[in-house]
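Left out: one protein chain. Kept in place: all the others.
We just call them A, B and C in the order they show up, numbering each chain from 1.
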Amino acid sequence: MPDKETSRVEAFSDGVFAIAITLLILEIKVPNLESFKSSNLLYKELINLWPSYFAFVVSFAAILIMWINHHGFFNYLKKIDSRFLFANGFLLLLITFIPFPTAILAKYIESEAVNAAAAFYCGTMVLISMAFNLLWFTSAYKRRLIKPIISTKLIEKIKKAYVLGFVIYLLAFIISIFYAYVGLIICISLWTLWSFLDYSTTKERKNNITSCQK
Amino acid sequence: MPDKETSRVEAFSDGVFAIAITLLILEIKVPNLESFKSSNLLYKELINLWPSYFAFVVSFAAILIMWINHHGFFNYLKKIDSRFLFANGFLLLLITFIPFPTAILAKYIESEAVNAAAAFYCGTMVLISMAFNLLWFTSAYKRRLIKPIISTKLIEKIKKAYVLGFVIYLLAFIISIFYAYVGLIICISLWTLWSFLDYSTTKERKNNITSCQK
Amino acid sequence: MPDKETSRVEAFSDGVFAIAITLLILEIKVPNLESFKSSNLLYKELINLWPSYFAFVVSFAAILIMWINHHGFFNYLKKIDSRFLFANGFLLLLITFIPFPTAILAKYIESEAVNAAAAFYCGTMVLISMAFNLLWFTSAYKRRLIKPIISTKLIEKIKKAYVLGFVIYLLAFIISIFYAYVGLIICISLWTLWSFLDYSTTKERKNNITSCQK
Partner (left out) sequence: MPDKETSRVEAFSDGVFAIAITLLILEIKVPNLESFKSSNLLYKELINLWPSYFAFVVSFAAILIMWINHHGFFNYLKKIDSRFLFANGFLLLLITFIPFPTAILAKYIESEAVNAAAAFYCGTMVLISMAFNLLWFTSAYKRRLIKPIISTKLIEKIKKAYVLGFVIYLLAFIISIFYAYVGLIICISLWTLWSFLDYSTTKERKNNITSCQK
């Protein structure tokens, strides 16, 4: 059972995640049919918005999976301290930033400037990955804030996953500068990886927690 | 009593519903009186915004009723797992999308492009109905995540309602392509139907839960 | 102690209140200094925004006091039902609407169209007052949802306050059509009245609740 302190920070973070994920929609602009307004024209315009839909879905999935991880994360903590608060704050800063690179990507993915847009997007992901590593380090270093029931094996495993994630994001970022789409595809496939990581850890966590409740 | 896991996902989803429903207002744009600003002119402009008010109210009601259902939904769950998290995430993705088709509808309901706008709006509802079915299937298939106290009769009833809903939304969508208003009216009347479905299930649920608390 | 049902609706409503109150800021537009950008010019522009600040503060106070009342309101409820959910939904619909008349007021309070803007604003308040009366009637009629410990005297008192409030708002609305500022002043002074009503009721409620906890 986490103390009030912890659950309140958790609730605040959840709020920020929930708002950031919902604000994404504001970046999809309603098309303006200047001249004669026909259904065919509007259909065409709505289809031409595919980059916005794509960016919206990708970022939504990103934030959702980050939230799931963040959420799994908190189940490991026995308490938090100010240092953790600031590491968490840095992560939230980057989460709230996501709608902006998303809008950039949506606007320029079809243009000549796609590489800059993709690099900016992947670069944001590199920073977020850094923030997750920082958060994990702050909590797991010498098991400062980790519940006793969490096995060191599990801690190591997650640490490895975070470090590996960072390296891959960094590669994706560098690649995206030259091959925008390749970089983006790596970013997206990474989220899929996260989701599976989380799945496994959730299972393990569940076991741990039930075992501790006995 | 749901476990922490469940209630936190519930809280996060509630947050997304609450934000999506409130963002709807941002789609109503303040009218711009270029020339001479008279009260009569402003009254006229405010009345001419009726499509925005209409779309706002309709989508607000839609999200509210979806929330009520989602909320009733969670009372049936004894626990959740990652597969559920992703099904729920898919639903939330579509909920946060609603303000966009709403804005499209408000902008083009009076124009020649009304059919495209209505079809886009009803199409979104078809997807949402799909997501609800998926969510229900994920939880109710072989009663994976359903509380033992929930009668199989009730589960079947809700399943039927969801499947029926999907079929009707699909019809509404197809119709809206040719008869915009007819399609929209079917969509709206469906929400009324949902609200009554929820009413009945709530009553039954209440009984079930009290009976279990004895 | 309210049941889970009640506290979740309470939490959802709080979310909507919190978001609506925060969205108000988005209606204050950053001034655009076309030509030569001097500090004096920006100071002047920032001061010229007084209608926006005024509308922002007034609506913020309005939503905050409505939230305090809504919040006090829920302390009277022993349970809720679907009918209550829809009455509450209607209220939330109008709460989320507030940023729009606020923006209208801010934009036209200095123009010839001030009467239309003020009437639109006060009209919204009339509807909100109606929604509060409806919510109260839904819960207090034959004490359907009211905690036994709440004295009928208190219920009557609140009912009177709500009905009186509605009448005054209606007057303010009618007056504002002809004398914009008079109507607005009545609206604002009413919130002051609410805040005191809430103060007193809070005290009484506290007593009731403590007395019941004995």
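Heads up, the rule we're going with is that a residue touches a chain if its C-beta (ideal position, glycine included) is under 8 Å from a C-beta of that chain, and two chains touch if they have at least 3 such contacts.
Since the model is a prediction, treat every value here as computed from it, not as a measurement.
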| item | value |
| --- | --- |
| Contacts of the hidden chain among displayed chains | A, C |
| Footprint left on subunit C by the chain that the document does not show | 10-11, 14-15, 17-19, 21-26, 28, 30-31, 33, 36-43, 46, 56-57, 60-61, 64, 67-68, 71, 195, 198-199, 202 |
| Touch residues of subunit A, complete complex, unshown partner | 8, 11-12, 15-16, 19-20, 23, 26-27, 81-82, 85-86, 89, 92-93, 96-97, 99-100, 103-104, 107-108, 111-117, 120 |
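We take it that only the chains that are shown with their structure count from here on.
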| item | value |
| --- | --- |
| Contact graph of the chains (line, ring, star, complete, other) | line |
| Shared interface numbering between subunit C and subunit B [over half = same, under half = different] | different |
| Interchain centroid distance [CA atoms averaged], subunit B/subunit C, Å | 26 |
| Rounded Å distance between subunit A and subunit C, as computed from the means of their C-alpha atoms | 36 |
| In subunit A, residues with contacts to at least two other chains | none |
